[in-house]
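With one protein chain removed, the remaining protein chains of the complex are shown where they sit.
Chain lettering (A and B) follows the sequence in which the chains are written, and residue indices restart at 1 in each chain.
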Amino acid sequence: MNGPPGADRHTLDLAIIGAGPAGLAAAVTASELGLATAVFDEQFHPGGQIYRAIEDAPERAGAWLTLFGEDYARGLELVRRFRASTANYHTGHSVFDISPGGGLGVLGPDGARWIEARRVIIATGAMERPVAVPDWTLPGVMGAGAAQTLLKGAAMVPEGRTVIAGSGPLIYLVARQLRAAGGNIVAVIDTTPRSNYRRAAPLLARAMLAGNKEIRKGLSWRRDLKKATPIFRTGASGVRIEGRDAVEAISFSVAGRTERVECDLVLLHEGVVPNTQLAMAAGADHHYDLVQACWRPKTDAYGRSSDPAILIAGDGAGIGGAELASEAGHLAALGVAADLSQISQEDAAERAAPAFSKLAGKAALRRFLDTLYQPRDEVLVPPDDETLICRCEEVTAGELRRVAEMGCSGPNQAKAFTRCGMGPCQGRMCGLAAAAVLARASGRSFAEVGHMRVRPPIKPITVGELAALDGVGQPPDMGPLLPTGQEDGAGE
Amino acid sequence: MSTADVVVIGGGIHGCSAALNLARRGLKVIVLEKDYVGRHASTANAGGVRTLLRHTAEVPLALEARKFWHDIERHLGSDCGYHTVGQIAVAETEQAFEDLAVRDTRMRGLGYDHEELIDADTLKALVPAIARTVHGGLIVRGDGAASPFHATQAFRHAAEAQGVVIRENARVDALEQTANGWLVDHDGMRVHVSTIVNTAGAWGDRIAAMAGETIPLSWFLPMMMVTARVPEFLEPVIVNTARPLSFKQMPNGTLLIGGGRPAVGDLERMTYHIDFAGLKATAQTVRDLFPHLRDIPIMRAWAGFEGRFADDIPVIGPSAGARNLFHAFGFCGHGFQLAPIVGKLIAELVVDGTASLPTDAFAVDRFPTEIDENLSDRIAAHG
Partner (left out) sequence: MFKRLYERRRPVAFEFEGEEVISDEGDTLAAALLAHGVRQTREAPVSKNPRAAYCLIGVCFECLVEIDGRPNRQACMTQVRPGMKVRRQRAADGTEGGGAQ
């Protein structure tokens, strides 16, 4: 399964980044079509987020698979096909750069190397939209997805009083899973505004045709939770965290009345957004999706980006969930196979037809969910000046509004004005909110203001690791740096 | 149509400095910047404030500029993050030290004593963290480092306080010479001025071309890296003489690493990509000089478009082809420190017709032209 380290360098048709549903499906299809394929995964086991620790599932009690639903079980099948494929699987390998045309900088347990692949599929999935509220940086505040990651990956459940606050299908799912696993959910605070229900209602009928089961499931989870949770609120807003060295309580408003709930753990969630770091660093064109309120790479039906050598599949191209991600991975591999003349374009189209059909079939459900859970304004543009937007460098919303008044025109300029985006997370946590705050303060749209430019290394690499980078040649000669008796000077 | 005395094309640090100095001489100035002030080379550089190892033509300018930097808060109302920490060129090899000694002798012969040769022991005492294998260096204790962003902003604010109008997202489309000045077209607007100052950096030749002048500018993308914060261990700026490197520790503890190794890019589309072969070589230099930094992560690498000429010095002075047009661009990656003085010299050239420091070496017509070469060949062929 894992070829020798040097083998990939010269013979790689396809490099896939990420081993979630999109990456796994792409690898399976690519392998079936005879493409020399390598998968680079920063995790140590396949599955990405949604199928995390899936290979441990059979070892644990049968109740484990039930807890996570039949989606999860489907993942097991996909992972088995992946393990049986000819794709080389490199675990613990993070990609720190993609250059235009398909070069990859990869950092693994035994160092860094540069790899040339004829095609690259970015399948790095999504991240939770950061929920910037006052004091969200206190220990004991996490994303709801983080709790799910701990549950699936480490089989751990929170002790203590847990509150889940936010909007989106995940809050009911995680609340339900944590309760079933023995967690103490003292409050579920749904921030979905009433107006969203009104706007989504006309889309419900078509959505039911596309995803009857999913919608009914969601409704029944909500009903169960409402009965079982001591504090169950809807239409909430103005979420604030309270505490000194760690979270002690959460407060929020419903219909003008403020309520406070004491707790030991707060799980925030306001939807997921594509993780665009690699695609942006590679220079692929992106556009701002007004409905999903996030940046997405511009891709064709197979996932080809504006760079012919780079494709993007799964939630990283646009939020669609695990099942659609698998289809997208499959399509991307078909696109690569056709581009590399392994199969004809007509053959690819024929093989792609069922996937296109499935994607189209789910579109109405997607539209309904996107509308119902469209993030409200205070999530996109945190209103309180004291709220930290950039966690890494500790820059507040107020500070960003101040520099907007001074003429700071967007998130890239803000890096110089405030250090926002200059920290270790490289704008992953602050990028969207910083741009939104600046846009609002200068009276422009989020699309106009643009997104933070992403520069490599996308994942940390040390001086020593970079100094030992394998697989690159000599850089161009710089010529003499010192005056050599002629009239010249040194570098900068 | 608006009128002014001068349009300055290019709102980087040189453009803002020129505008400030012209305004102080009583002129009405408009700066036209195609992106935003300081977008390119002005804020992509290492912020080195260096007289050390300058081309001899630049030395008088750099020494004069240094006086400004030492007093920058009085001149601009902001300290620009400037600190006189000294700059040291380090010799990793015996040959490199010999080359520095030769340089030192030559500079003293020319009457300059700002550079001082130091032996290995002195260097190691000044920079305790440096590898014990170094052979010595060349130091200028009065050099330092500043924040490119804050310095550029300071020039901008000072210029605006003097009445300079700065238009951003203003891209010049055409220049038309008139009897007593110029018509400058940008974004559907027209400005009528007596004089144009071209500080358009890597795009300086395009502006010159609009005025009918051919200037052989090229461009490159020197790369920079910044690390995570490190406990304080280094005061002076380090430049390397055998391998390209500029290296400094910022007040917040991060390390800023340059050297000028180029990224690969496209000036037209303003895109580039980092070349990891070059970054690797720079990382090796850092690791060899400062072994304790091996495990420090690099947070980000970037590059900026810099204009450059074949002889490694800029163009400063009047156009060779058109009246009332002055150039100050193509600083080859080492223009930052010179900004205070070049702006002053440009104002002197515009208002007085002469500069208070020698600028002949920077003449725009110093390059052999293609036509000249062909012509002399043809003459030779005819015997």
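By definition in this document, a residue touches a chain if its C-beta (ideal position, glycine included) is under 8 Å from a C-beta of that chain, and two chains touch if they have at least 3 such contacts.
Predicted model only: the values in this text are computed from it and were never measured.
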Practice problem: May I ask you to name the displayed chains that the omitted chain touches in the full complex? | Solution: A, B
Self-check item: Selected residue (touches chain absent from view) among A:Val141, A:Cys263, A:Leu369 or A:Ile389
Solution: A:Val141
Practice problem: Could you tell me which of B:Leu123, B:Ile207 or B:Ile296 touches the chain that is not displayed? | Solution: B:Ile296
Exercise. Among A:Thr149, A:Thr234 or A:Ser442, choose the residue that contacts the chain missing from this document, as touch is defined above.
Key: A:Thr149
Quiz prompt | Residue among A:Asp13, A:Asp190, A:Glu214 or A:Asp264 touching the omitted chain | solution = A:Asp264
Quiz item: Can you name the residues of chain B that touch the chain not displayed here?
Solution: 228-232, 253, 295-297
Exercise. By the contact definition given up top, give the residues of chain A that touch the hidden chain.
Key: 42, 44, 49, 56, 60, 92, 94, 127-128, 130, 137-143, 145-146, 149-150, 153-160, 181-182, 245-246, 264-265, 275, 391-394, 423-425, 428-429, 459-460
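Operating definition for what follows: only the chains that are shown with their structure count from here on.
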Quiz item: Taking the complex as given, what residues does chain B use to touch chain A?
Solution: 36, 38, 43, 45-46, 48, 50, 52-58, 89, 96, 99-100, 102-103, 106, 149, 168, 222, 226-228, 239-244, 246, 258-262, 271, 273-281, 283-284, 286-287, 293-302, 311-313, 333-334, 336
Self-check item: Residue ranges of chain A touching chain B (in the complex, touch as defined)
Solution: 97, 99-100, 105, 114, 283, 409, 413, 416-417, 422-424, 426, 455-457, 460-464, 466-467, 469, 472-476, 478, 481-485, 487-492
